[in-house]
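For this view, one protein chain was removed and the others were kept in their places.
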Amino acid sequence: MSMVLLGFSMSPLSNGEGVGKYVARSLEIVDKSGVDYRLNPMGTILEGDWNDVFGVVKQCFERMKKDCNRISCSIKVDYRKGAKGRLHAKVMSVEKRLGKKLRT
Amino acid sequence: MSMVLLGFSMSPLSNGEGVGKYVARSLEIVDKSGVDYRLNPMGTILEGDWNDVFGVVKQCFERMKKDCNRISCSIKVDYRKGAKGRLHAKVMSVEKRLGKKLRT
Amino acid sequence: MSMVLLGFSMSPLSNGEGVGKYVARSLEIVDKSGVDYRLNPMGTILEGDWNDVFGVVKQCFERMKKDCNRISCSIKVDYRKGAKGRLHAKVMSVEKRLGKKLRT
Partner (left out) sequence: MSMVLLGFSMSPLSNGEGVGKYVARSLEIVDKSGVDYRLNPMGTILEGDWNDVFGVVKQCFERMKKDCNRISCSIKVDYRKGAKGRLHAKVMSVEKRLGKKLRT
């Protein structure tokens, strides 16, 4: 069991410049997965065990490849031993250090 | 003039596992830059002209290298012709397609 | 079965600025995995089925977390329906278009 943060963005290259339809489908999968997440303007961040978060990414991929011939996916993983609840804590920690609210 | 979204995360590899101090300094620079941004648990997203957003990233790097011997920085750029205000619009667009609020 | 290219780089943030020892261990795992790969100055590119290539990344992670308290990992996946042998073909294809050898 290894808790990680995993940020990812996944888009077709083959289906034109508007990819919102495909992103929405992925978010439907993410939202129903039971894995905690946050959506931002460039991607989605998951927090959970390595197998669970990569499992969600794979589900999104399997759905997208049904009608997309080329797909690009960027993933970033941040592991810190023993850390949990970082989806909440990291932004607050930066704000606390600076003593002010930031745009989130 | 090319409006882009630029997401980035920048950390020292040389200064131990807790990098919050360095991230906070970067956010101080971002927050004062005048460039619109959103902070998330794995990085910061800027919206602006190519030169302006890369200028902010460079300022963060210049500050960090004063006391960090090794630095890793990931950057992702998303350009869409004629698009503006995507820092606000992209998340709402996904929520609208799905007809529900997502975690942000 | 989905053949993909997967490029990744994985480093500890917690173990000082020289990370060669940890990278070498990962390459030992990659080289013995049976998955086709190419090492470059910033990472390693694997070609294979989704499950196989992500399995190799997970093995590298499991090894690294034995003695690294914080780990950062960037992954990029490029899927193209029906494509194989892209580890060889992509560089040659660019050279062919330009009609000259490039630095590789």
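Before moving on, here are some points about what is shown:
By letter and in written order, the chains are A, B and C; residue numbering begins at 1 in each of them.
Keep in mind that, in the parts below, a residue touches a chain if its C-beta (ideal position, glycine included) is under 8 Å from a C-beta of that chain, and two chains touch if they have at least 3 such contacts.
Model, not experiment: these values are computed from the prediction.
Panel shows chain B; residues 2, 50, 54, 58, 61, 65, 69-81 of it touch the chain omitted from the view. For chain A, the residues touching the absent chain in the complete assembly are 11-14, 16-17, 19, 69-70, 72, 74.
Interface with the hidden chain, as seen from chain C, comprises residues 5, 7, 9, 17, 20-21, 23-24, 27-28, 31, 36-43, 45, 74, 76, 78, 80, 86-88, 90-91, 93-94, 97-98, 100, 102-104.
The criterion applied here is as follows: only the chains that are shown with their structure count from here on.
The two sequence copies chain B and chain C touch through a face in which the numbers common to both exceed half of the numbers used overall. Look at the CA centroids: the one farthest from the centroid of chain C belongs to B. Averaging C-alpha coordinates per chain places the centre of chain A 16 Å away from that of chain B. Across the assembly, chain C contributes 69-70, 72, 74 as residues in contact with two or more other chains.
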